[in-house]
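All protein chains but one are shown in place.
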Amino acid sequence: MIELKNVSFSYEKDRPVIRDLSFRIAEGESVGLIGANGAGKSTVMKLILGLCSGEGQVLIDGEQLSKANLYRLRGKLGFVLQNSDNQMFMPTVYEDMIFGPLNYGVTREETDRRVDAVLDRLGLQELKHRHNHRISGGEKRMAAIATILAMEPQAILMDEPSSALDPYNRRLVINVIRELPQTRLITSHDLDMILDTCSRVILLDGGRIAADGPAEEILRDRALLEAHRMELPLSLSR
Amino acid sequence: MHMADALLAPAVAATMYAASGVAAGVSIHQLKKDDEPQKLPTMAVTAALVFAGQMINYTIPGTGSSGHMCGGMLLSALLGPQAGFLSMIVILAIQCLFFADGGLMALGANVWNMAFYGCFVGYYFIWRPIMHSRWFGEGKGAQRARIIAASILGCVITLQLGAFSVVLETSLSGITELPFGAFVALMQPIHLAIGLVEGLITSAVLVFVYESRPELLREVGAGAGEARRSLKATVAILAVIALLVGGGLSLLASGNPDGLEWALFGNAEEGYAENMGLDEEDFGVASAAADTAGSIQEATSFLPDYAFPNSDSAAGTTVSGVVGSALVAGVAVLICLAGGFFRKKKTTG
Partner (left out) sequence: MNKMEKALYELTEMDDLAARSSPIHGLCPMAKLLSTIAYIAVVVSFHKYELSALVPMLLWPVLLFQLSGIPVRTCFYKLRIVLPLVMAVGLFNPFFDRAPMLALGGVAVSGGVVSMLTLMLKGVLCLMASFLLMATTPIDHLCAALRRLHVPGMLVTLLLLTYRYVGVMTEELAVMTEAYHLRAPGQKGIHVSAWGSFLGQLLLRSMDRAEELYNSMQLRGYHEHFHYADIKPCTPRDAVYTLCCIALFLLLRLVDAASLLGGLFVR
């Protein structure tokens, strides 16, 4: 579904952020992208989404990402931002949810059907006509996920989906992520959440892959994690 | 400086709406031509920031009072005049709709007084020429000096123009008995001080932006001397504007010598106010609406059937007017009571 082939990228000359990165995420896979601050996690996301481009190839669904097919390929991806306030720019939840589908030429009737289906599934029906600046942080995060689900993307990318949430809302979000049928790529420092939601983990350090394998294996490897400025997930450190 | 609806005659309000509307239309056309889709979110976020930023109290050293920030100059230095203008419109609209600062009818006038001058005059005649002038020399220090000079000069001049427009619009609307000249003499000096403080605060913010991310500021670092207009030309243009405004002022004031006298000698003269039996016709600026209003009143006030018997009709009208107003107030109270009654019934039943 998502494939990177020898991708390198740098914001400033001679200071590469991503170095010769290659990996492949299969259809329906759930992958956690972890690493210390500055390891290049966000940049990888941006490269996949076509928000920046470097050397090498990024393939979405077998097609190489380029300027010409950017709009079409982005329709297959959904990106949940870390800051939901930046994601939800319309006044009401409903208007935010219809923004994506209508931009991709989905009819009004079909859009409305999707919105209601997503809201019902997430149990958010009562948020539908609420104003974005009046809902709580937890509701906002759920609504942001709903916004992306209404686009019915084939793959969902999430940047720190559990940040700044209380334990209850964090659990709600985790449960939603676990039940998604789509391909998922999740970056987070919340390794317990990664353990709960991902089957595979890619550990980045200095723009390179330090480890790539089953989540259970990598997240239990104290020596590996500590070598890359990380710690064991709380649930496994006992 | 926000005008209220009550201070404007409909004709004046409509004229100002038309003027601001044309400026907005031209701006939108220009922005569409530039085709920078990322501009819209930047405008919205910056406008929201300026809206909130205008609520910050800045302590003015040496005094007990505080100043505020000048939105127009800041926005046009960051976004350019067209985008800055549209952002200001939106800020003024939100202030008027949600905070009752200004008014729906007065929005056109407020946009003109605060956004048009601040963005277009401030940008094309002050910000851009100063940013390109060679007079300040080279280097970072010179650039800082340019930003400070442009912010202060910009805020002072655009605020003076705005204040003058407020006086003009109010007087043209014929709602104040305050002579034009006196009104001007009252408004301009106050806004000179306000402009100076606003300019200082705005320059502080812009210099900070320059130190951290100079690429965010328009026309900065484009290289001195590449300007389409030199500083000399700017000074000449400013001088012409000053002459025009000053000339217009004295012309209007001379048609109203008492007002000028009031402005010059103050209100100390005894029996002065009695000499001031002015009404709006005397400064020749009665609006069309006021005219029609007058004729309608004429038509209605001579209807004999509600005049007070055995007295001159004008006094009779006013007495029935006073009684009628009291009755209307009574009806209003009844409506309120009825409303309260029904609501109570609804909540209990």
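Order of writing sets the labels: A and B. Residues in every chain begin at 1.
To be clear about the criterion, contacts are C-beta pairs under 8 Å (C-beta built on N, C-alpha and C of every residue); 3 or more make two chains touch, one makes a residue touch a chain.
Predicted model only: the values in this text are computed from it and were never measured.
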| item | value |
| --- | --- |
| Touch partners, limited to displayed chains, of the chain removed from view | A, B |
| Residue, one of B:L7, B:C119 or B:V220, that touches the chain absent here | B:L7 |
| Contact residue for the chain not shown (choose from A:P91, A:G123 or A:P214) | A:P91 |
| Footprint left on chain B by the chain that the document does not show | 2-10, 13, 24-25, 28, 31-32, 37-38, 40-49, 51-53, 55-61, 64, 66, 69, 78, 86-87, 89-91, 93-94, 96-101, 103-105, 170, 174-179, 200-201, 204-209, 212-213, 216, 273-274, 276-279, 289-290, 292-294, 296-297, 300-301, 305-309, 314-315, 317-329, 331-332, 335-336, 338-340, 343 |
| In chain A, positions touching the absent partner | 49, 51, 71, 74-75, 77-79, 81, 83, 85-92, 94-95, 98-100, 102-104, 108, 131-134, 147, 151 |
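One rule holds for everything that comes next: only the chains that are shown with their structure count from here on.
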| item | value |
| --- | --- |
| Length of the line joining the C-alpha centres of chain A and chain B, rounded to whole Å | 48 |
